[in-house]
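Report on one structure; see the data block that follows.
The complex is shown incomplete by one protein chain, all other protein chains being positioned as in the whole.
Chain IDs A and B follow the sequence of writing; residue 1 opens each chain.
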Amino acid sequence: MQESLPITGASAQLRGAELERAMRKRWSKAPFERLIVLSLWLCGTVSMITTVLIVLTLAEETRAFFMEVPLRDFIFDTKWTPQFEPAHFGVWPLVFGTLNVLFWSMVLALPLGLAAAIYLSEYAHPNTRRILKPVLEALAGVPTVVYAFFALTVVTQDILRPLLGQDRVPIFNALSASIVMAVMILPTIASVSEDAMSNVPRELREGAYGLGATRLEVAFRVVFPAALGGIIAAVLLAVARVIGETMIVAVAAGSTPQITLNPLNSVQTMTGYMLAIGLGDSARGTVDYTSIFAVGSTLFIFTFCANVAANIIVKKFKEQYE
Amino acid sequence: MSAASETGTPFTLKATGHVARRQRLSRMSRWVLFSATMLAVFVLVYLMQDVVRLGWERLSWDFLTSYPSRRPLDAGLRSSLLGWLWLMGAVIVMAVPLAIGSALFIEEFAPRNWFTELVRLNISNLAGVPSIIYGILGLAVFVRGFDLWGITLFPSLGPTILAGALTLTLMILPMTIIASVEAIRQVPPSIRDGSLALGATQWQTVWHHILPGAIPGIMTGVILAIARAAGETAALIMIGAFAFIAFDNTSLMQSFTTVPIQIYNWTTLPQEGFRVNAAAGIIVLMTLVVGLNLIAVVIREKFRRSW
Partner (left out) sequence: MSNSVDLRPASTGQRAAEGTLERPMAQAQPGAIVEPEGEIAITIENLSLWYGPKQALTNVSMKIPARKVTALIGPSGCGKSTLLRCINRMNDLIPTVRIQGSLYYHGVNLYGPDIDPVEVRRRIGMVFQKPNPFPKSIYDNVAFGARVNGFKGNLDQLVEQSLRRAALWEEVKDNLKKSGLALSGGQQQRLCIARAIANQPDVILMDEPCSALDPIATLKIEDLMRELVKDYTIIIVTHNMQQAARVSDYTAFMLTDEQVTGQLVEYGPTEELFTTPKDRRTEDYISGRFG
């Protein structure tokens, strides 16, 4: 940094072309500054490169997979048995494994998560909310391998099997994974929906109270519908998390790909299959190796759609009250 | 002045009939909703105490300093703890500057145009990509090496600590960038304008005014992201960290395993002794995760500044 304390310093006397030149931007003036900006720009591109790499590798290996397995089989075959002869590569059993867990975890988490959101936004004293909300959000920070342990050893072995009978509940079942998954995504639903409900303008609430509505009526007839966009977005984010969650289903749900929504069946999800292959050491170029990318691409498309839809809805919803 | 004579009023304001029913329902709903809110918390507390009861006795110095073993009582966390430390160290070194740099670029230096918008949009979408996808990205790019049209863009690293750290860095990058951007936005524009009006360059403004104000928020976000990376299992299994390691890691180019992976391994084994080991491992893991979260909360509370 150049110091020129006196106001009547030489640079202040410049006029005309000289002044213009002195004031022009130039590399040589601040090389350090330019270097910094360049390196920050490089940092900024890393996230873009990541996306490009994800898409490229998924596309490349998926293409290799479809060189061996016809796309028609992948979509229309109803069996997924890569390890048997003759091998079948119909993706539906894996998709249904994911849908099975998704469905049952949503059945459990939706009412509880929305109830928590309504309680925090409309009923709880501000101090209660200040404590309770972070506690609830902490549930989302528990490592999923811990939830996986809970699902297999506690929920299945200590709760479900004694409760429903050893012969009705196989050791690996979709229900235990769904229950634990529900606990895991509940904070996502509760927290994001609560944000949406808190953003509903106070005037709407007052309008309803002014007409003699009770707290319950204000919550369900005014706040809930007004926050519906944000609530849907919260649910979509939770859906994306369930679809992409790996450890819980890999440990507790089993490894039997089948088309069923029965929660007491052993199922294999898309992520569960990918992890099972990842545990081994399959060489590049084998169908085993490329199949995880094909399944991964399917998974990526599902979660991508859910995330994009959630983002669009959140954005739309923000504009509504601004 | 007693207009309070309630005699002869033809109506009452006490809740009656229909309103009484509605108010009863409303009051009841408070408890129903409160119970629903607490249910998940209670489930977790119940599960945690179950784990602590199961694993507490296994927790000992021997447990922390033994290599894995086929016999549950001999098995320990030594190599997975060491691999974990190496891995997290490498992640921190790579992720922190990258996150701050990206956030500064997006918030302070990037021109407001469609490309910057795309970068933002891309980051929020990346944050929703499942960790297992990052896992197969790491497998295809870092472990196996990435060639494009015959040119090697990334050399093959094998299932090493470096490959794992790169994978986890990419995985937590969206989170850390989002947190850093939020923190930088908290610094009011008046500070920025004041500095620029005094003739400071943009970088000087950032270095002397923006960063010091944003650092606590950035730290909070980074620590939470580190906690997430510390508990990550699926992505590391995909890159081949599910290995039997009976030596101490000494460099980034060695194969490795981590505590969550060790827990996963023990969970899947049928013997009761390994179930106990898994519970003890979970106590170690949860202590670290809760500790990191507490540090984040403390930083946030301590440096909470009202501008």
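To be clear about the criterion, a contact is a pair of C-beta atoms (placed from the backbone, for glycine too) under 8 Å apart; a residue touches a chain by one contact, two chains touch by 3 or more.
Quantities reported herein were computed from a predicted structural model and do not represent experimental measurements.
The residue from A:195, A:217 or A:245 that touches the chain not shown here is A:217.
Across A:31, A:70, A:207 or A:285, the residue that sits in touch with the chain not pictured is A:207. What chain A contributes to its contact with the hidden chain is residues 125-126, 201, 203-214, 217, 221-222, 225-226, 320.
Summarising the interface, chain B meets the missing chain with residues 1, 3-6, 8-9, 11-16, 18-20, 22-23.
Simple rule for what comes next: only the chains that are shown with their structure count from here on.
Averaging Cα coordinates per chain places chain A and chain B 13 Å apart. Considering their complex, residues 19, 22-23, 25-26, 29-30, 32-34, 36-37, 39-41, 43-44, 47, 50-51, 97-98, 100-102, 104-106, 109-110, 118-119, 121-126, 128-133, 135-137, 139-141, 144, 146, 148, 170, 173-174, 177, 201-203, 224, 227-228, 230-234, 237-240, 242, 260-261, 263-264, 267-268, 275, 278-279, 282, 285-286, 289, 293, 297 of chain B touch chain A.
Here chain A touches chain B in the complex through residues 30, 32-33, 36-37, 39-44, 46-48, 50-51, 53-54, 56-58, 60-61, 111-112, 115-116, 118-120, 123-124, 132, 134-136, 138-139, 141-146, 148-150, 152-154, 158, 183, 186-187, 190, 212, 214-217, 219, 237, 240-241, 243-247, 250-251, 271, 274-275, 278-279, 281, 284, 292-293, 296, 299-300, 303-304, 306-308, 310-311, going by the rule given at the top.
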